[in-house]
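With one protein chain removed, the remaining protein chains of the complex are shown where they sit.
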Amino acid sequence: MQVSFSPADIAALVQPKSTRGATTETIRGLASLTDAAPGDLSFLGNPKYKPEVAATRASIVLLPSDFAGGPAANQLFLLVENPSVALARICARIEAGLWPKPAPGIHPSAVVAPDAKISATATIGPLCVIESGAIVGERAHVQAQVFLGRNVRVGDDSWIMPGVIVATECVLGARVRLQPGVVIGSDGFGYEFVKGRHEKVPQVGHVVIGDDVEIGSNTTLDRARFSRTSVGEGTKIDNLVQIGHNVVIGRHCLLCSQVGISGSTKLEDYVVLGGQAGLGGHITIGKGAKAGGQAGITSDVAPGAFVNGTPAIPFQLERRLAILHQRLPDLFKRVDALEAAAR
Amino acid sequence: MQVSFSPADIAALVQPKSTRGATTETIRGLASLTDAAPGDLSFLGNPKYKPEVAATRASIVLLPSDFAGGPAANQLFLLVENPSVALARICARIEAGLWPKPAPGIHPSAVVAPDAKISATATIGPLCVIESGAIVGERAHVQAQVFLGRNVRVGDDSWIMPGVIVATECVLGARVRLQPGVVIGSDGFGYEFVKGRHEKVPQVGHVVIGDDVEIGSNTTLDRARFSRTSVGEGTKIDNLVQIGHNVVIGRHCLLCSQVGISGSTKLEDYVVLGGQAGLGGHITIGKGAKAGGQAGITSDVAPGAFVNGTPAIPFQLERRLAILHQRLPDLFKRVDALEAAAR
Partner (left out) sequence: MQVSFSPADIAALVQPKSTRGATTETIRGLASLTDAAPGDLSFLGNPKYKPEVAATRASIVLLPSDFAGGPAANQLFLLVENPSVALARICARIEAGLWPKPAPGIHPSAVVAPDAKISATATIGPLCVIESGAIVGERAHVQAQVFLGRNVRVGDDSWIMPGVIVATECVLGARVRLQPGVVIGSDGFGYEFVKGRHEKVPQVGHVVIGDDVEIGSNTTLDRARFSRTSVGEGTKIDNLVQIGHNVVIGRHCLLCSQVGISGSTKLEDYVVLGGQAGLGGHITIGKGAKAGGQAGITSDVAPGAFVNGTPAIPFQLERRLAILHQRLPDLFKRVDALEAAAR
């Protein structure tokens, strides 16, 4: 993508608390502190990279307002409350160019049921299939090769990316963003073992996605056995995550990639799950609780707790045990010595 | 979905052994014991929820025949051998409404090779691609945006959901159900390291799926290096599972979500793998063996064994070691004390 911002454009976007130095460069790219060249803008988002500021060749650097150092020649420091938020504002401006708003209307190659209700301001892209009774809200963008099953509802201003499948009766809120390949409403994994065979338990519920939810590519959410699987407002789910049937996810949770949540488990609001964490079924994760990457959680987690490991235990305890585990060779030697002395 | 069942309709479906109480309500929904309102049917499927029966507002409750309590006013208890199986019968009735049988025929937007053999009773939905030599059986439903490669065979009464891809030469049995986004027959992951580069080992086998197999959304099964990767009759596979090349899976196995099985490993019949379990290559899991969630299995597992942990060991031993692991801080203190006393 091509970008072009004057230093004054950047300052207008990020509204710095103060500035140091100046540059005559036009900003044509964004880069990390070490990769940046003249003409790039960079930022200090993670304190880990503080030592890299002094050597960066970026023409403009976004820094936290308590940053101590000074700029090089032809370099502008913009001191802001939160460099990451400031950068996000610049990126939002660039994003508008990257993903231009499509014209409303239905592409002639899309296969749309006559009784589907497509808002006049919505865009239905090429080779989509929209079944009977589906409803697509105002300014929604159903991008390309998307499948919306019978009676599916897509809220206003939602963006459904290529290859997404939303099965029968599922409901999406407003401003929902589904990355490519997401599957909403596949059957839950439910069987009864009868006479040596797994007899299917029909899965006749649906999935309800709240407003402002974003779901990552190739993530799967199963429809409920009955009633609903649900994701609360503002929750963000990364790629390749599995959400089982009848799971209830609260508002403003963060689920990192490859997390798996078994059936009927409940996450209260503001839960954060690290990548590849796995949750058993029929448990409750309390409000604001966190789990480390690869944690294996098989029982309830208290609100605000931070757990780690498999089986998951409090983070500090898990870290302490891991350190003692590494001292096992020494412990065995010490016991050998005690036994030898006792003989 | 809208449902409407009289108490007599429900009794006719579940054939209760006995009943207690009565209700005048029409059943318009299904719900868990705690969520149910008048007009809902609920059930006791997991003994864990027994205390919730007394307070449920459900109009009809399916209960195991040895359940002791009595109903509230305007509430009907139906006592059955297995409440989950009874519920499944009701759900099967609802399911028929949720997924009405499509009319046979080929949608005009599908791209079907002239020499593909599509049964006259089969349904090929919109925007499918069916290549040369493919065969689709009686009453099969190939739903929408599905890809069937050259010489693929789909058995009678199978249901291939939107976005599924079945690559060249792969074979599906009868009554197979593939959830959205499944990939059957991608290349196995095989390379030889030659002069500093990974040289591809061509993957020229295929995949054979038995009768009554169900595969979850976005799960992937690789074609064999040569000969076949296979899944036995009646096996059920959850979402986002990875099956490597030349894997042989027996009959009536259950593979929970995000399981990964490396190449050439064999599962005998009735194996059950918990979510996110990972299996190394070239090993055998004996008949009826089970593995816990996130287990890491790198060697053969005996028939009937239940293993857990990474590396996987017998479940009871793994549990005992986990408890001792949590007592390590105490053990180190005890050894400290012994050493102090010995000085």
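Observations on the structure shown:
Should a chain be cited, it is by its letter among A and B, assigned in written order, with residues numbered from 1 in that chain.
Rule of thumb we're sticking to: a residue touches a chain if its C-beta (ideal position, glycine included) is under 8 Å from a C-beta of that chain, and two chains touch if they have at least 3 such contacts.
Only a predicted model underlies this, so the values are computations on that prediction, with no experimental measurement involved.
Residue in contact with the omitted chain (choice from B:P38, B:P311 or B:P329): B:P311. Within chain A, the residues in touch with the undisplayed chain are 1, 29-32, 35, 46, 48, 82, 84-85, 87-88, 91-92, 94-95, 98-99, 107, 109, 125-127, 144-145, 161-163, 177, 179-181, 212, 214, 216-218, 234, 236, 238-240, 252, 254, 256-258, 275-276, 293-294, 309-310, 322, 325-326, 328-329, 331-332, 335, 338-339, 342. The set of chain B residues touching the chain not shown comprises 109, 111, 127, 129, 145, 147, 149, 163, 165, 167-169, 181, 183, 186-187, 189, 191-192, 194, 196-204, 206, 218, 220, 222, 225-227, 240, 242, 244, 258, 260, 262, 276, 278, 280, 282, 294, 296, 298, 310-311, 313, 317, 320-321, 324-325, 327, 331, 334-335, 338, 341-342.
As a working rule, only the chains that are shown with their structure count from here on.
Chain A and chain B, compared by their mean Cα positions, are separated by 26 Å.
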